[in-house]
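Quick one: the structure is below, and I'll ask about it shortly.
For this depiction, one protein chain was excluded, whereas all remaining protein chains were kept in their positions.
Note that the chains take the letters A, B and C in the order they are written out, and that residue 1 is the start of every chain.
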């Protein structure tokens, strides 16, 4: 039985970790960390857990925590994990960090986009970017996994095969992403009130959203060269779900068949990535509550562009589900253990 | 392995049965019945099932079906199950009927409220009303289980202990129920279009809703005498969830402590009924996707009334979850097998 | 031209006042009061007002304000209006208070339910309860109008004719109310975040909601004697709209015809109260954005009860619209001036 500690257990991603781990046959949560709710019963914060979780919330003591568990999930704001991690801790436990602290290899890029000083840049080289389908083997050997962002997971997985196979010109890549509101977290802000979000839609963080360099770095590896792309997130009135619509110009020789073959090549054997049948557009509801990413594409001969589409549940494959998938890899368990979640519709 | 057939697999309740049974370790769906979609792939109707279900939809042949499976779920409009069932079929399979055909013992009451002629009244006496927590032992021995209605399950379970213990005057009972829209089914009707339901709320079926006699019959058994009550359903803009708010006058001697003790007496050991802590009002989101019913009450000394509250997911405990719970009872399996679903929040 | 000042212009009710008054041919807003946003452009807080309102927000200086305008609307938390009002101010301006400070005649009832010390009880006798259809003539002569609560307006107007005419037993009255989320205000609270409210439903303030004594006082006047009733509010996932479902036992001799005649007697000539045709249940969407209240009833012979239903837009007839209606009465204008708003559907 893997003993688990969660720092940041009362955010939405932390709560989703709890939901998933309660159904995981080989994991047991030992520590519900939440600085804001220390000593309060976890189930009083998330009443859906009533009679399922009896524990109280604990303070953020990573030192102590690292002696009690096998793996720590940090579902906390940027900067916290980097400020707490050290060699001593890493010698005792695996860490899956759901924040952005170890996602970008270049500390200057991190500090520029996040406007934070990185407290532990020495671990950037060893941290593994935990996009399981792409970096599976490295994750298995890691001590520190940087769990990808929600927009990032959806964007990269949607575009990866075409970039990797050179079927699109990466410099023409434009990613228009739409997200449910749980991605904005549980902080009490006017902008996230029901009446502000409901029956409303907007772009935000235009040309400045922090997931941009993360997508660029990873797709750059696939392209074999650095790239710049446009990424625009939007807020839509729903709880869960990210939909990515990406546009790129085709390279000479790219065809419907080659594109489908590329998806098949990289995802054909993947449990959690479903390449939909031709003509079927992904819908976020079809993956809700599950660890799936649904992807598909339309080739538009009129414009010589391909339109790529991907959908996932931002709290599952975009956060907690992928974190559990990484945990499974770290501990040599079947990758889908605890993640055989059938999407809920409606 | 229990072989399962579903008639009406493409309605919302049928699709929820599929979701739950895919996660059930001792059940296997052998027949996806759907007259409207015969020969079409089930996953093309419910794309959330893509790569999870490969079968095609089958016609409604209960005769043939009864030879291939151990249990049949009929998730169909009223009248269908009664028109198909016969001794031959019942000798081969168990039937869990999610329609209203066998819920009411009095055929005249059925025909009056449903405006249908009952095609198989001879099975009314043996049919067991499948409210598991109340009729557990009878269900175990049944051939034909009448799976309760969604409003009904929530209403009865919310009120049962107080009626049974004589803590309220049953003639004063008023039940005001609110439901998400999946309860209205997947039929293409203007009234259920997004733009008609969203940002809107209404009562409907006022004083005439068909779940009324079902609630009256069952609570009448608890009271030890027939009773009449007011039941008003409302449609609210959400997918899943029923919330019941019930009002009744206290009988002399009824106290906060006695009411809580009554809930404890009947539900203290129940897995799927959670009596919330004092002061906590049930919320539908806290049970979404799960088989739980959350209940609680407030005693109002000013008016000498008690306000009872209950919440469930209409597609799970209100339909498919309870049906699976009944199946587990019918086949001697642990009652919660395949139903250890953690509510999803948000 | 009536010069208008608003204290609390950046709450939802205040913003709705702005929306309505911008369309009022005889009113001009001179003061956008908002302590939280002093010196910020009003349109930067409510971007829907961009290019419609150029003013900046002002501090809460009622003394100064009273010298610049003809009428002050206080759309502020309880206690503020009572703490600022004085004889000097009342000698210069009319006040329409959207808070509860002057709604209850009995200061002890106010202090018990609101847990506040009333700062200006001396004005309680003269304050007029601004439910226009009931107290029209008194409002015309008032200096200080207590604008009714949103739940209250809907509850009272739905029940008034039957209570007044003795067609129901007032001691059996139970009011089950459901509200959109704008009624909870624009404060940044976790409970009102999109993800907490969306796809969710709950009762709250059960047996303790502050609108209860207000409804009891007003319906008590109609009944000619004090009464106690049950009132339960619910939060539903929509922006605007209150739906009231009320239950009461009929008195001997009460019939379908007499009830309809009672509604006709009191509301037949009212512009803003629409008694729907028999069999039609009110829906909140049918009054959205308008000053209408839609009411109707169903007589249930089985239980000897009547079910009353009412729907309004909580920000219009339940707050700002009624406040403008009161302003029109105070200044001798046509009662519907600026309020000829066609409900928006969908």
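Methods note: a residue touches a chain if its C-beta (ideal position, glycine included) is under 8 Å from a C-beta of that chain, and two chains touch if they have at least 3 such contacts.
All values reported here derive from a predicted model rather than from experimental measurement.
J.: Using the touch definition up top, pick the residue from C:99, C:218, C:245 or C:283 that touches the left-out chain.
T.: If we include the chain that is not displayed, C:283 is the one touching it.
J.: Could I get the residues of subunit A that touch the absent chain, sorted low to high?
T.: Touching the chain left out of view, subunit A contributes residues 174, 176, 178, 180, 195-196, 198-204, 206-207, 228-230, 232, 234, 236-241, 243, 245, 247, 281-285, 288, 298-300, 302-303, 305, 307, 309, 311, 346.
J.: Against the chain that's been left off, what residues of subunit B make contact? List them.
T.: 12, 181-182, 186, 188-190, 192-199, 237-239
J.: Mind pulling the subunit C residues that touch the left-out chain?
T.: That gives, for subunit C, the contact residues 12, 15, 19, 22-23, 46-52, 182, 199, 239-240, 274, 276-277, 280, 283, 285-290, 294, 340, 342-346.
By our rule, only the chains that are shown with their structure count from here on.
J.: Distance from the CA centroid of subunit A to that of subunit C, rounded to the nearest Å?
T.: Their C-alpha centroids are separated by 46 Å.
J.: Let me have the rounded angstrom distance from the C-alpha centre of subunit B over to the C-alpha centre of subunit C, please.
T.: Going by mean C-alpha positions, subunit B sits 38 Å from subunit C.
J.: Roughly how many whole angstrom separate the Cα centroids of subunit A and subunit B?
T.: 36
J.: Can you list the subunit A residues in contact with two or more other chains?
T.: 12, 182, 199, 239
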